[in-house]
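Of the protein chains in this complex, all but one are displayed in their positions.
Note that the chains are named A, B and C in the order they appear, and that numbering of residues resets to 1 at the start of each chain.
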Amino acid sequence: MKFEYLVDGAVQAVSLEKKDGVWTVSAAGGTLEAEILRVSDNEIVLFTGGEARRLFLARDGDRLLVSAAGREFVISSARADSGRFHKGDDRSPDGGLEVRSPMPGKVIKLCAAEGDECRKNQTLVIVEAMKMENEVQAGLEGVVKKIHVAVGDLVDAEKTLVEIEPKAA
Amino acid sequence: MKFEYLVDGAVQAVSLEKKDGVWTVSAAGGTLEAEILRVSDNEIVLFTGGEARRLFLARDGDRLLVSAAGREFVISSARADSGRFHKGDDRSPDGGLEVRSPMPGKVIKLCAAEGDECRKNQTLVIVEAMKMENEVQAGLEGVVKKIHVAVGDLVDAEKTLVEIEPKAA
Amino acid sequence: MSFKKILVANRGEIAVRVIRACREMGIRTVAVYSECDRRSLHVLLADEAVSIGPAPAVDSYLRMDRIIEAARSTGAEAVHPGYGFLAENAAFARACADAGLVFIGPNADALELVGDKVRARRTMEKAGVPIIPGMSAVPSDKAEFAAAARKLGYPVIVKASAGGGGKGMRIVHEEKDLLAAVEAGMREAGSAFGDSSVYLEKYIAEPRHVEFQVLADGHGNVVHLFERECSIQRRHQKIVEESPSPALNPVLRSKMGETAKRAMLAAGYTNAGTVEFLLDADGRFYFMEVNARLQVEHPVTELVTGVDLVRQQILAAAGDKLAFDQDDLRQRGQAIECRIYAEDPSRNFLPSAGKVLFLKEPCGPGIRNDSGIYGGWEVPVHYDPILAKLIVWAEDRETACRRMAAALDDYAVLGIRTTIPFLRDVVRHPEFLAGRTTTAFIGKHFAAWSEGGPDEEKTRLALAAAAYADSSGPARGGGPAGPAASERAETPWTSLGGWRIGGPGE
Partner (left out) sequence: MSFKKILVANRGEIAVRVIRACREMGIRTVAVYSECDRRSLHVLLADEAVSIGPAPAVDSYLRMDRIIEAARSTGAEAVHPGYGFLAENAAFARACADAGLVFIGPNADALELVGDKVRARRTMEKAGVPIIPGMSAVPSDKAEFAAAARKLGYPVIVKASAGGGGKGMRIVHEEKDLLAAVEAGMREAGSAFGDSSVYLEKYIAEPRHVEFQVLADGHGNVVHLFERECSIQRRHQKIVEESPSPALNPVLRSKMGETAKRAMLAAGYTNAGTVEFLLDADGRFYFMEVNARLQVEHPVTELVTGVDLVRQQILAAAGDKLAFDQDDLRQRGQAIECRIYAEDPSRNFLPSAGKVLFLKEPCGPGIRNDSGIYGGWEVPVHYDPILAKLIVWAEDRETACRRMAAALDDYAVLGIRTTIPFLRDVVRHPEFLAGRTTTAFIGKHFAAWSEGGPDEEKTRLALAAAAYADSSGPARGGGPAGPAASERAETPWTSLGGWRIGGPGE
């Protein structure tokens, strides 16, 4: 069986075969042979090279969260996830650059007005979550084209806060 | 909604109605009003009379196991369970009385032979489980009609060990 | 005497902690909760629970009137405020008293005195307690800040007069950044404590933060329960604490402990409290402030001294005399605490609210996990991001560090990001293991932290898990397409026969 996944934004292929109770896994530049033990819906154990490796997993919509040897991975199917993993800003449909909220929270201050010029890394909006203020900054130099939120708004992660018209190069 | 359950061998009726977010439960000779909160597949909380009561549950085939305020209940549908809950012995199809193993284990001694007379509470078989010997006794006076196991056999719970022909009254 | 019923005016792990202590003393508990906390753990554990308003803290956990009404209507005799929210609010302590409720904390006068950091500094100065140079009053005019800063000399630190826990704090190195820092500090202080006043202090670089736990009954008896080393901080927020401090020797410990007691006596303090000191590289220490509450890091003291601080708080509030004196107290072994926050350390510690999809908490000898969460629970965005505290005790510091590292490895939280991966690296850092813990530690060694490098082996394990889950697990969610259902039926639960592991060459 072959699978393709998106791990931290990069496509990774994995193949999985079972023979005589032993699984052969080929992925990430190497191969491992393992006995695989399903402990529960959220835990499997791979016995490989004499070692037991406990892995914890949980489904989150179309993503699979895996905790492997103390490191957490977000794994999604290569197809389903194309177009996700925004890095905080992105092109909007009409050409502006969208500045998004990095986490859910509450808008507590707007530091620019529509039409203002902005430098790269200039703070545009302050979003508070869990009692800490977080400054959301411009990804590049330009002009504030549109502000989508007002002070007091509760925003979700990835919500567009501001659109910037990039400065002509 | 009405349900009938078998609780420790006795049929119990329960009705459940929801109105304005409050559930009304009528069962076991009384009624309670509760907010019910589903915490997970295995836990619900009833808020009743200002108190939070945590209940843990697990499905075991057609039985539901419930841990309520430190007490465990085995609940099954009244229909599905008719004919279960053996008390250690029972009539066999051909009229003998069956003496059953009370738990899974290993037969380590037979204390009677077919044809022997037996007193009530006389030990017939010794079954070992988890390193402890457990004596399985005759439920009544009679004659050992048939022995179904041999020393060394692994037996499941409820397995018939011996059949007794009761002494004519 | 004791109480029959206590209302716990808090949420999260500290409310859970207090509820457990009450239960063990045979005292019934009343939880309060905001709308988004209906199914929070403290509500599930309390004997009763009362709703006190919408999610924002100003509408619920900071609403004195509703909390006092909840206590009255449920017949509670006392209120435990936990930490944060109203814990150090003298007006709340007074309102409790007016309503005939015992406030489990310091008396209102002492609370007011030490809560006003500027007055507290003056009092301590008079009592002969060494203090850090700083403003002697909260200014009425913002222009005074600039003049004071110039007099103290940069760098200076902006501090909230009412608060603690890093809220409202800003270090300022140059005059041009001063006003913005003061304003940000005021906003944060106002939203965290309901009081926006801030003041300035001289900033001492790379000190250790060493605090002493004190207990005072209402009968004139004061003891200290030794120190907590709290130097490992990020953004002035403690993240790892321990006791004893690797920096103290018995002479310095005794001197600082006696100073802490003198400070509390000077303040007329009662109940549990903490005296915070800065300790410089030359062993000089300065009074910083009194934390007039049970502190987040109280468990390290409990594990080292064997004294249950919440229990002592309740007994003291009930009027009991302390059952032990200074000579009865001993430090035994080493305790370390790591704070588990809902923050993503790989994205500059952005808050990470959301649903806890899977939770596995570490357990075992010497491991204590004071947690306010459970699997299936949704972490709200409205409050402090603290989820739990992992505390270990061991015979010596080296073993305690190893135990903590192992316990963090055993801690799995899926669904939200936490500080666990960051803490794993902190407690394994050679400088931490060597006990060279100053407040500059994180900035020096973890400024550019990221979670491991590319690790092909771990990635391979994770990919194997994903492929295996998709090929044989129950189909949940819209995961990538696996093999047909008929293949899925053969899961390892039923088909494991014949494998063998271990032994060379197998």
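Here is the rule we go by: contacts are C-beta pairs under 8 Å (C-beta built on N, C-alpha and C of every residue); 3 or more make two chains touch, one makes a residue touch a chain.
This structure is a prediction, so every number in the text was calculated from the model and none was measured.
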| item | value |
| --- | --- |
| Chains in view that touch the one left out, judged over the entire complex | A, B, C |
| Residue of C:D217, C:E343, C:D370 or C:D425 touching the missing chain in the full complex | C:D370 |
| Selected from C:A394, C:I416, C:I442 or C:A464 as touching the chain missing from the view | C:A394 |
| Touch list for subunit C against the chain that is not drawn | 16-17, 20-21, 23-26, 30, 38, 48-51, 70, 73-74, 299, 302, 306-308, 311, 330, 332-333, 361, 363-366, 368-371, 394-395, 399, 402-403, 406, 496, 499-504 |
| Contacts of subunit A with the absent chain, listed as residue ranges | 37, 39-40, 45, 47, 50-52, 54 |
| Residue numbers in subunit B that touch the chain omitted from display | 1, 3-5, 7, 12, 14-16, 20-23, 25, 27-30, 32, 34-38, 41-44, 46-47, 50, 53, 55-62, 64-73, 75-80, 102-106, 108-109, 128-134, 154 |
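FYI, only the chains that are shown with their structure count from here on.
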| item | value |
| --- | --- |
| Centroid spacing, where centroids are CA-atom means, of subunit A and subunit C in whole angstrom | 28 |
